[in-house]
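Note that this complex is displayed minus one protein chain, with the remaining chains in position.
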Amino acid sequence: MSTRTEIKHPAPQQVDRVVVRFAGDSGDGMQVTGNQFTNTAAFAGNDVSTFPDFPAEIRAPAGSLPGVSGFQLNFASHDIHTPGDSPDVLVAMNPAALQVNLKDLPLNGLLIVNEDNFGEKNLTMAGYQTNPLEDGSLDGYRTIKVPLTTLTRRALESVDMPRKQVDRCKNFFALGIMYYLYNRPTAPTESFLKRYFAKRPELVEANLLALRGGIAYCEAARIFQTTYEVAKAEFPPGRYRNINGNSALALGLVAASQQASTGILMASYPITPASDVLHALSRHKRFGVMTFQAEDEISAICAAIGGAYAGKLGITATSGPGMALKSEALGLAVAVELPLVVIDVQRGGPSTGLPTKTEQADLFQALWGRNSEAPIPIIAAATPGDCFWTAIEAVRLAIKYMTPVILLSDGYVANGAEPWLIPSVEDLPRIDVKYRTDPENFHPYERDTDTLARPWAIPGTPGLEHRIGGLEKQNVTGHVNYDGENHEMMVRLRDQRVRNIENDIADAEVNGPDRGKALIVAWGSTYGPIQSALQTLRADGVEVSHVHLRHLNPMPKNLGDILQRFEQIIVPELNLGQLTTLLRARYLVDAKVLSKVQGMPFKASEIVDAVRQLGSQS
Amino acid sequence: MSTRTEIKHPAPQQVDRVVVRFAGDSGDGMQVTGNQFTNTAAFAGNDVSTFPDFPAEIRAPAGSLPGVSGFQLNFASHDIHTPGDSPDVLVAMNPAALQVNLKDLPLNGLLIVNEDNFGEKNLTMAGYQTNPLEDGSLDGYRTIKVPLTTLTRRALESVDMPRKQVDRCKNFFALGIMYYLYNRPTAPTESFLKRYFAKRPELVEANLLALRGGIAYCEAARIFQTTYEVAKAEFPPGRYRNINGNSALALGLVAASQQASTGILMASYPITPASDVLHALSRHKRFGVMTFQAEDEISAICAAIGGAYAGKLGITATSGPGMALKSEALGLAVAVELPLVVIDVQRGGPSTGLPTKTEQADLFQALWGRNSEAPIPIIAAATPGDCFWTAIEAVRLAIKYMTPVILLSDGYVANGAEPWLIPSVEDLPRIDVKYRTDPENFHPYERDTDTLARPWAIPGTPGLEHRIGGLEKQNVTGHVNYDGENHEMMVRLRDQRVRNIENDIADAEVNGPDRGKALIVAWGSTYGPIQSALQTLRADGVEVSHVHLRHLNPMPKNLGDILQRFEQIIVPELNLGQLTTLLRARYLVDAKVLSKVQGMPFKASEIVDAVRQLGSQS
Amino acid sequence: MTISSNAPLTKKDFSSDQDIRWCPGCGDYSILSAVQNVLPTLDIPKEKYVFVSGIGCSSRFPYYMNTYGFHTIHGRAPAFATGIKLANPDLSVWVITGDGDALSIGGNHLIHMLRRNVDLNVLLFNNRIYGLTKGQYSPTSEFGKRTKSSPYGSVDHPFNPLSVALGADATFVARTVDIYPAHLKETIARAAAHRGSSFVEIYQNCNIFNDGAFSSMTEKTIRNDQQIELVHGEPMIFGKERDQGLLFRDEGLEVARIGENGVTEADLLVHDEARARPSRAFQLSRMEQPEFPVPIGVFRAVHRPTFDSEMQAQMDHTLDAEGPGKLHELLNEGDVWEV
Partner (left out) sequence: MTISSNAPLTKKDFSSDQDIRWCPGCGDYSILSAVQNVLPTLDIPKEKYVFVSGIGCSSRFPYYMNTYGFHTIHGRAPAFATGIKLANPDLSVWVITGDGDALSIGGNHLIHMLRRNVDLNVLLFNNRIYGLTKGQYSPTSEFGKRTKSSPYGSVDHPFNPLSVALGADATFVARTVDIYPAHLKETIARAAAHRGSSFVEIYQNCNIFNDGAFSSMTEKTIRNDQQIELVHGEPMIFGKERDQGLLFRDEGLEVARIGENGVTEADLLVHDEARARPSRAFQLSRMEQPEFPVPIGVFRAVHRPTFDSEMQAQMDHTLDAEGPGKLHELLNEGDVWEV
């Protein structure tokens, strides 16, 4: 059972890039299937990019439209940046999945359906009057009907298992079909199954049988005329793993706290799509990471600030509505000047909104969602792997400048995965922590002349007893002070301390010519689609440059100069124009937003089109 | 005792404007004293403007610097707009009051001190090494030393009262002195005392004795060579009363709810300087105003939204930190589209900050302090009396557009007072409320074609049963919906509904030439100082125009055009440049902020200087 | 009161047209069904019902009720419901909430609503887990529970929801179980009949993330020995053979076997839900396995004026005493002068 299955297949055709979408009911295991394919592709040396699309927070009835769960992945022999605009292959496990996803499949695309599921009940639930497998409505596609349920049962005949559990294996049967079609090795999945079901060998066996059953079926039934192969992509040499954004965030935080030797107090309250950061960190006690599931988001941030006061790196992670609840305490964090990392994994809003969908509309909230002037540095992660580095940068700034830092991620980056070049520990940035210990001339608000940071003086240190709080403080002494001029000085000092960070971050880099007709400025998870769009545009000879901002507050010093050198500035954002507003206000340039607020990332083609239109206007 | 005292005095000298500042310990009754003088001056037909400056939220030790309480008022025979940049007369009840306030008194200004309080203990507490009454440091002022405590005791010899209570009357003795100096009638104060102490006639008598004692003392001791008289100001005819901003807000809300016949559910949690709105409304049960002191600000706004859902006008009032707590629920209010008025009486921040000081730094929070795209109309009150009209406008917009509306006031407007032309009820704007009752074709998110408002369909109405909530909804039906295109449509509809308001508000008016070199653009409580500055500037022949914005979101339609017609735009704000940022982003004009963040309003002179500098630069 | 129609209401009248989005097998279904069964018996027009919820699997409840419904934000349903009831005391207001919604983020609003005794009904679906966010421990999860956020076991000592409610002076406190439809309906009906805040904890099985959370008392085979039904005026008796009961001994509660050591049924405590002080109810709320059977039923039901009626009375009284407000007079109040 543990021997490797060699797949026999017709001589495969070489392609350089394939987009596959698995779609089925929430109970159909599409996320596992997608992840397995992803890992296998990555293992085989392809570049990959994924987009899991969960049903919303609720449980939908089996077979219903809102219950459809999807997983799209793009794997290629070259550098790719998105899960692909539209699938080449759609695997639809039931009518609802077909209904929801078919519109994205281009004409003549490959469609694989589980025909066993196209009974009347399921058809009705999916809103079909007639059976699309029969009424000719799929004529434009290369449709392959597979009785997946029946075949899976047959493949598992030898296993003594309840019917329900047998049926649950059909995703692996489907996976087998796809492995056959794309000539993928089964070894990674085999070892995954063995690890994952270590305590339930019968499940290992069943799923393996299904997987191999799928492959065997293809060989026997010859359902495909051709199979395909996607060659290895070229990667910089090194060790790789697949990683999604939330895992990368957690790793980055652990790494940074190790570099700083502070330990972590992470206090959070679960919320989609940020909960996984809490889950991941709760496993890392060996690294001095303590996690505290608080009673709500307010308690969470307050506990994290308390932890920072007591000398640990304070962390809290949440999403939009939870971020809103943290507003008041964030103001206090600004006033008491303690190192804190606040992660906002953005999702669709307003209010509860679309909890499982992505959006980039919390930038304003991060910048200004507090009473009065309460500046906080803000950075954003561009890709799943980039979350790691962004987390480290957040920690670096928080500690060096004694300030809360807001890290913006989003549902797309959080759940999407890509191959990640594992850094060696030696290459990680150093983060120096200097707890104040000397009582001589100690003043809690005396500032470092370079950074304007105040000392980190933690309870337990003899001779440094002092009081902090949210009332305005006298500069240097930190005593409560209501004097107007002192207040203005403090307001400006807090502001300047954040602005100073611009001297400590890299200049913005222009990808493309450093002056010209059109510049794309963007932030966060639009990075991938923009890279893809640039590839297309450049292949077509369209000249366009791109600046991607990791630092949103403050922004790189040279950004203003860059902006002046372009005739047109376009800002793709998953909101109504938040970065656009900032650029316009700050640099008085006529930046134009390319807005999309559909709970989904940009398609590369949408950016391509927008840039082309720019060209035609000018 | 109830006969009116006629004041005898040397022939008074006519002046057209006087600024008096009373300063003393928190326990010295300076606020009452100031208010009495204000009322009397207003009654006598002067224009008045006041600035109470409380000690911060805390109780300070008697005689200490943080315990100093001040009240400045400006009364004049012409139109005035501020409490005056610096006092002509300073009444200092103790050394601490002198220490804190003397810097504001111009050389040769009149200084009246209670010399009885200049003992060693008080001097030390105020940080004086030597007695300023003796060391020559007051030589530059026209100092009048009055043994106030002694004289008050003497005046009250006939009254059988504990010493402590006798001493508490010395503020009325001081008031008597000021009445003498400015030839004010005592009648208004007499009737106030009788009303206020209706149940304690001994206090009426004691205070009256003190008041008259002060006048008699002036006559007997001839401490003033001249007395002064300020003639009546010219007011538009009508009935007037003095009003401060918080009272005017409460009146405006009651008036609007009467016009709309909705009744009010006002739910709040006490916080300085907004608590008085709750206090005022809690007295108006006869007007169908129900007030609910909730357990916190979150509960307060949620209850108010609940009230709005059930058909009442929902209101909540708070200040900065409380506003931050309401962020999440505000997002829900946007999603469910119910009429709600949220009042933010701004104070100094960040965090707890300077609770009794003023600031205008919550504009960004009001605009953007929520997750995702959650647009809310914002309006701001310019003067105490204007609070009344702003409240009505807030209610009008909330109901007509089925939306939360944020009304920004601040500590300066809230506590400052001015004569207010009482409107007649007939002149108040009509506010039409149409609760939906017809079940035929009812859809909870079907929108009015003009306003894009959805119907107000309240529980209890047969046939309109429906569900609302914070998840994204399908347009028209209001059913939960996660479709991307519907989401984008809803995001844009919510945005458009707020933008539509620009068609329903007055154009911005330019005070001054409608094009030229310099334009002041401002909002909220800077109105008064700007008016004063304009008077000075124009008297000096400096040409400058002014636009004052009541509506901050959306802004008046013609604002962009106006801005283009001026060479320089200056925006005085009690923050680091929030409106400035909006103008720059929206209109791409190089608006420059004139920033002050000292917990105090602008002085007119600060604006004058800034405008003059503009001139010299250009 | 407006009556929408004369035909008596049925369960169907209370079912909305929305697809139900709970996992198959979820305990929420039976609670929904119980409520839909009880409402038609209450003689309240359909349009007077408002279901208010926070966020959680349970909080989707209002969507399935063909009444007015408000799916609010996490933990705040009691505050919304208070506002609704104050604004219109004529409505029948129901709060639907979960153990996380009510007791984690929303604990404060809950206890304030209970102390104020706002006239509404709270159904707390306690599945001892965060269902909607896919399985983290909740404030009612047992110590040591391993979940996504507590891979090494939670170190949180859980709340006893009934004790919390009684500590907050709740006037009506009850417990029932999703899989006992009759008891469920009866308890819901009792809650509806109570004037003031009715707090009903419903043990609810989340078969996905916390399956069997209550099986140690609900399993058919042991059920009779592991639970006791509190009935007002009846002795506290339980056991398959109804041969066990509760005694008051040494200033505390004790389980005794009838017939042993001379204990007779007459010695057993008689349940009195109407005791003025909450101490006895509190004591009952502390009965926990294995020492005690788990009580279900109404622990406490006492009368205290409701917040909304007191508020309304104050409004009415002021109106009576002072007459309706005249806007003109209000505007012209205080020191006024003419120019």
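Side notes on the structure shown:
Here the chain labels run A, B and C in written order, and each chain numbers its own residues starting at 1.
Going forward, contacts are C-beta pairs under 8 Å (C-beta built on N, C-alpha and C of every residue); 3 or more make two chains touch, one makes a residue touch a chain.
Fair warning: this is a prediction, and the values are worked out from it, not measured in the lab.
Counting contacts over the entire complex, the absent chain touches A, B, C. Only one of A:A23, A:A42 or A:A453 touches the chain withheld from this view, namely A:A42.
The chain not shown here is touched by just one of C:G252, C:P290 or C:G323, and that residue is C:G252. Touching the missing chain, out of B:G109, B:P321, B:G369 or B:P423, is residue B:P321. The chain that is not drawn here is touched, among residues C:G83, C:G107 or C:G297, by C:G107. Even with one chain removed from view, subunit C keeps its contact list with that chain: residues 104-108, 111-112, 115-117, 139, 152-153, 155-160, 163-169, 248, 251-252, 269, 277-280, 282-283, 286, 304, 307, 310-311, 314, 318. Counting over the whole complex, subunit A has residues 39, 42-43, 45, 188, 191-192, 235-242, 251, 254-255, 258, 263, 265, 267, 284-288, 290, 292, 294-296, 298-300, 302-312, 314, 328-329, 332, 336, 422-425, 458-471, 479-480 touching the chain that is not drawn. By the touch definition given at the top, subunit B reaches the unshown chain through residues 57-62, 64, 66, 269-272, 275, 278-279, 282-283, 285, 291, 293, 295-297, 321, 351-352.
Keep in mind that, in the parts below, only the chains that are shown with their structure count from here on.
Measuring from the averaged C-alpha position of subunit A to that of subunit C gives a distance of 39 Å. Averaging Cα coordinates per chain places subunit A and subunit B 46 Å apart. Distance between subunit B and subunit C, defined via averaged C-alpha coordinates, is recorded as 45 Å. Multi-chain contact residues of subunit A, defined as those touching 2 or more other chains: 66, 321, 351-352.
Of all residues in subunit C, those that touch two or more other chains are 55, 73.
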